[in-house]
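Got a structure for you, questions after.
Omission of a single protein chain aside, the complex is shown with its protein chains in their original locations.
After this line comes chain A, so read on.
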Amino acid sequence: MSAIMDPATATTRTFVEATEVWVPKDGRLVWSSGNYGALDAFAAVSEEKSFGKGEGLPGKAWDEARPVVLKAFDGSYFQRAEAARAAGLTSAVAVPVFAGSELKAVVVVLCADDDQRTGAIEVWCEANGLLMLDDGYYGAARHFEWVSQHTHFPPGQGLPGGVWAANAPMLMRDLGSGYRFIRADSAGKAGLTTGLGLPIAVPGRQTYVLTLLSARGTPIARRFELWNARSSRSGAASEAALADGICQREGPLWNDEHERRVAAWQGPIGEVLGTGLPLVKYDTALLTAGYASMVALPIYRDGTLAHVVAWYY
């Protein structure tokens, strides 16, 4: 059984400490939603912030129109370094959400380094017909980081290559087998078993794939959902069907006989369908199978909302 379904992980810390959503308003990125756990001071600083294009981490992801990994705050362009240091946060990944050429939001996940927390947030980028590692944050999975830096994926192979070729999110349960061989072996040793891969649409022809690799001990989340919102192209994207999903508490979420669907504005997934914006929620146990927090990310294709990916912890 995959790591996230292992009940033993229920009480462990998660790999990501905080997640926040920034949306454009009057030419700047302003705070939209976020979950900072117990990091109230950092939350308070963040909620007051705004970023121009190119400013800070969210502004950089907007300006460069690509996911940005920042592994050290001190001395960097990260504008909340002091508050982050006080909160114990050490690294962050910013993911822009574009609908065609329009920036809808920037999602930032923040992590705290320690010797125990293992996981991976990777950004893969196409170069000469192959996906190469653009950058990644791995926590304590140092060997896996090194292996990943020396791995490439042809189209269709492995989680990054599969997501790239399918242009659709994928949730893999078994990273320890056949997953470009050496990387699989290293992933197995690092305890990384479950992987979520997301195509990141940006203006132009560049291809980015974001992978979130979850470890048994410090999972990125305990429940993952992949919703297919590709309704008829000639109609509005008003509903989505659950294409895949797995939950530590409820087991497999997919059902090949009875498709689970949500309509726009129906629950948090419906809210993402309705607004087209990412969403971070907390204290929503009733909505989210008892999980306190969730992140829902819209995935755009050709300018229209194609999928919603959600993870809960």
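Keep in mind that, in the parts below, contacts are C-beta pairs under 8 Å (C-beta built on N, C-alpha and C of every residue); 3 or more make two chains touch, one makes a residue touch a chain; residues count from 1.
As a convention for this text, contacts and distances are computed from a predicted model.
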Out of "NAD(P)/FAD-dependent oxidoreductase", "Cytochrome c oxidase subunit 4", "ABC transporter ATP-binding protein" or "Anti-sigma regulatory factor", the chain not pictured bears the UniProt name "NAD(P)/FAD-dependent oxidoreductase"
Out of A:37, A:162 or A:191, which is the one that touches the chain we can't see?
-> A:162
By the document's definition of touch, the residue of A:23, A:57, A:120 or A:175 touching the omitted chain is A:175
Going by the touch rule given at the top, which residues of chain A touch the chain that is not shown?
-> 1-2, 5, 154-158, 161-162, 165-168, 170-175, 177-181, 184, 230-236, 244, 246, 251-252, 254, 256-257, 302
